[in-house]
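Taking it in order: structure first as structure tokens, then the write-up.
Each chain you see keeps its place in the complex, though not every chain is here.
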Amino acid sequence: MNNKEHRFDVKVYYEDTDSLGMVYYANYLRYLERARTELVAAEGKDIQVWNAEGFNFAVFEVRIRYLKPARLGDTLTVVTTSVGGSTFRRKLQQNIERDGEVVTEAKVDLVCLDARMELTEFPAGIFD
Amino acid sequence: MNNKEHRFDVKVYYEDTDSLGMVYYANYLRYLERARTELVAAEGKDIQVWNAEGFNFAVFEVRIRYLKPARLGDTLTVVTTSVGGSTFRRKLQQNIERDGEVVTEAKVDLVCLDARMELTEFPAGIFD
């Protein structure tokens, strides 16, 4: 990622909300994953190609804080930055913003699994 | 199915609802699929075993009518009956009831795909 941030917009549809009128808490993780998939693609190769080549990027840990509710029709931006890690563990900060205000903030640790789902090193240039 | 009906209960959680306060329309199809998975298991073999043996049961057509809204906390019953078809096409009626009242009614046509995702005949005793 070369110290740059990656930005990806998502829009809130009915499917994302629940009967409290807000985005259901698990669905923010779907937004985070869409952003990571687009980040991988921006780094040069689509994630399904990586999968076919035996590299699967799996989440090991998520720590997410819900600061503000998002609602139907909101346009949100997932802002992803690398915050260290190693060749076996990537660490990302993924905040979701609305009009520049942070709605949720998350730290996401990723591991790389090979075709047999065993731990392996990340390819160079991915999530670093 | 031997002309018998299969009954399967589901409960409505937040994840199923949307900001209109009702179950989101696509999620009823999740209930229908859970019921079909349990029906296959009741017919003798778990669906993941069928998949591993090269039999994949795929939906070709759904016709669903939404008659009453379901809401958070409701317990619903998926009532499934075979309504004909052939060795290449199974036809099910899958109604969702709440306290004996029909909430949604659906006709679901299924096909069987082999390991290469080509059409094949259904195994005897499955969805018939």
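Read from first to last, the chains carry the letters A and B; within each, the first residue is number 1.
By our rule, a contact is a pair of C-beta atoms (placed from the backbone, for glycine too) under 8 Å apart; a residue touches a chain by one contact, two chains touch by 3 or more.
Here the structure is a predicted model, which means the values were calculated and not measured.
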With 2 copies placed, total copies in this complex: 4
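Basically, only the chains that are shown with their structure count from here on.
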Centre-to-centre distance between chain B and chain A (centres being mean Cα positions), rounded to whole Å: 32
Footprint of chain B on chain A - complex, ascending: 14-15, 17-22, 24, 26, 71-72
